[in-house]
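If you scroll down you'll find the structure; I have some questions about it.
Only a single protein chain was left out; the remaining protein chains are all shown in position.
On to chain A.
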Amino acid sequence: MKDFWHRFRANKGGIIGLALLAAIVAVALLAPLLFPGNPWKMVARPFVPPFEGMKFPLGTDTVGRNVAAGLAYGGRVSLLVGLVSTLAALLIGIPVGALAGYFGGRIDDLLMRVTEFFQTVPSFALAIVIVAIFQPSVVSITLAIGIVSWPPVARLVRGEVMSLRQREYIEAAILQGLSTPAIILRQILPNAVSPIIVMASLMVASAILLESSLSFLGLGDPNLMSWGYMIGAARTVIRQAWWLSLFPGVAIVLTVLALNLIGESLNDALNPRLSRRRS
């Protein structure tokens, strides 16, 4: 563990990413304390420009809602959807990939054809269709993102499992008479976990982008403030009120950047070949 931290620290980007993400998470968690009430409350006259006073540092929107409060509460939605939908994708992708990789043959063929089916449909279009069918809500959005983003996980896990399956220690385990579930869960998967972690951190980032895009198109949960919604609503007034689209845009960029930096560093820290080269 100490070793891991040492290697992670070696990449400056990872530290910056981690600090950024920590700050964003902190603001999102503290939103109810920083901005009591709810972000939909109309607190001032519409279109107060930013940096005019300490009361509304980021200005107010088309109906006088506090942009700063919107950003803080929006962060909760974005991070939550990003995390939960990634977990959902992992829950689908890892079992599919592990079974396909371990058993091979017909099972592999079948599972991979299903995976390819999902991979060939453009993921954003599929997400739109799913959300449109089950009315837009935070549950349907999370589900849709999970459903469109599991195939790469399945393929990655399958590859890892396939190569581990050939190792001698697995053959030994089989000869010892260990049950198949035990072999997959206790012997193989723990050894495949590093690339999965790296991939998951990047998936959170793309899930946040996907959620923002859906909200931008008006397919967000209408009862929850989110960054994509804020930009979508600001689109019609972009010539009068630049700040309404800029700040949520910056928030999305920073969050996604932070997650990518962290993913990059994790990759460096967890990849045994790279680490050997460094030490």
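As a convention for this text, a residue touches a chain if its C-beta (ideal position, glycine included) is under 8 Å from a C-beta of that chain, and two chains touch if they have at least 3 such contacts; residues count from 1.
One rule holds for everything that comes next: contacts and distances are computed from a predicted model.
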Write down which listed name, "2-oxoisovalerate dehydrogenase subunit alpha", "NADH-quinone oxidoreductase subunit M", "ABC transporter substrate-binding protein" or "Aspartate carbamoyltransferase regulatory chain", is the UniProt protein name of the chain that is not shown. "ABC transporter substrate-binding protein"
Out of A:46, A:159 or A:195, point to the residue that touches the absent chain in the complete complex. A:46
Given that one chain is not shown, which residue among A:32, A:57, A:122 or A:222 touches it? A:222
Which listed residue (A:136, A:228 or A:263) would be found touching the missing chain in the intact complex? A:136
Over the whole complex, note the residues of chain A touching the chain we left out. 38, 40-42, 46, 62-64, 132, 135-136, 218-219, 222-223, 233, 235-237, 239-240
